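One chain of protein is taken out of this complex; the other chains stay put.
Just so it is clear, A, B and C label the chains in written order, and each chain counts residues from 1 on its own.
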Amino acid sequence: MTEASAENASQIAKRVQDSFDQQTMMRTAGAELVAVEPGRVTIRAPIAAHLLQQHGAAHAGLAFMLGDSAAGYAALTLMPEGVEVMTVEMKINLMAPAVGEALEAVGSVERTGRRLSVVRAEVVAVTGGRRKTVALLQGTMIPVDPA
Amino acid sequence: MTEASAENASQIAKRVQDSFDQQTMMRTAGAELVAVEPGRVTIRAPIAAHLLQQHGAAHAGLAFMLGDSAAGYAALTLMPEGVEVMTVEMKINLMAPAVGEALEAVGSVERTGRRLSVVRAEVVAVTGGRRKTVALLQGTMIPVDPA
Amino acid sequence: MTEASAENASQIAKRVQDSFDQQTMMRTAGAELVAVEPGRVTIRAPIAAHLLQQHGAAHAGLAFMLGDSAAGYAALTLMPEGVEVMTVEMKINLMAPAVGEALEAVGSVERTGRRLSVVRAEVVAVTGGRRKTVALLQGTMIPVDPA
Partner (left out) sequence: MTEASAENASQIAKRVQDSFDQQTMMRTAGAELVAVEPGRVTIRAPIAAHLLQQHGAAHAGLAFMLGDSAAGYAALTLMPEGVEVMTVEMKINLMAPAVGEALEAVGSVERTGRRLSVVRAEVVAVTGGRRKTVALLQGTMIPVDPA
């Protein structure tokens, strides 16, 4: 990596972190940004007692919001400065009960465009060293100029 | 309504309420069951300070979890006693920023089946007497026997 | 209806018909435009011997293309002249085998916007006077300037 791209990568990471910190929902979920790379963002949250469905697994809403946010921030890493992104639509397939210590969502960009980005995310339940995919998401992000 | 069906309707409402009360995520969201009819369930939550995205609107995760839960419980009202339902997959289109006093999600059943149910939900932002649709959901529920 | 809006409605219907006639896939499917109203378009195709899956029902691809086209043209009816629309994404839930004489798709607009439209479609299998819903679609259209 050149000095210039390293500085750029760190600016992008800061931009994502700043936005993330303003999402009170992420704080409510106990979520944190684990990794920010161009086109790829990882978010993690413990499966906490206040985020469950009726059988003690994590609520589908938790898998959704982590996957959606990871995918959205992945899209953001490829946008020009000052632009933000919003979710147009998102589809989630739930593959297994979300049980374990934490959920980790990895969002990635399949296509970035001036008008729309196509994104995906995989949500994994982590228990000690074991990892099990619990959800897959596929959706669309739109760049918005907040000014 | 006959006495029998009235009793049945009240049993179904109790069954939904009991399950809803066990969802700690619904409590975290400040959500409450507003109406339970056969094939149609309404859930409402205030747009509270701890459930926002970075621009002060309700997080997409809130619209999702209210819509998904309303749709799931709508499916549950048509299931035999003792059966529960889980989300197989859910698609959400976000149509407008979720700003206002509260979000209200109305879930409905498009097709109920022994193996799968097809459901929809509409999520509306409510501000005083004004109502604005902010999200539409369409998905699949599967009956599960928890025993 | 005023004279002006009647003329406008007939111009919109012509615009949709002209575009439809250029879709060779619609001809291959034997599809025809049944009704064009602002925000609502109906397309119909016989369940013909060359459009089937392995069990003799209409192929899911037929239900998809009729529903997608009906939804797209519904969005087009609300666009300024000279603008066209393309499908960004589409979700289909298949509810019953597509058997009978014909499939009829009714597309409708849930939200029209400068940047994106949210649409839905219902696909019904028709046999004599009986009608059975076989698929529901929900998706996103984007206006494009073909010039």
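Everything below uses one rule, namely that a residue touches a chain if its C-beta (ideal position, glycine included) is under 8 Å from a C-beta of that chain, and two chains touch if they have at least 3 such contacts.
Note that the coordinates shown come from a computational prediction; the quantities given were computed from them, not determined experimentally.
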Candidates C:12, C:92, C:106 or C:124 - the one touching the absent chain: C:92
Residue ranges of subunit A at the interface with the undisplayed chain: 91, 93, 95-96, 110-111, 118, 120, 133, 136, 138-140
Interface residues of subunit C (partner: the chain not displayed): 19-20, 22-25, 27-29, 49-55, 59-62, 64-65, 68-69, 84, 86-94, 146
Residue ranges of subunit B at the interface with the undisplayed chain: 88-89, 91, 115-116, 139-140, 142
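The working rule: only the chains that are shown with their structure count from here on.
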Per Cα centroids, the chain farthest from subunit B: C
Whole-Å separation of chain centres (CA-atom averages), subunit B against subunit C: 29
Distance from subunit B to subunit A - Cα centre to Cα centre, in angstrom: 24
Contacts with two or more other chains, residues of subunit B listed in rising order: 91, 93
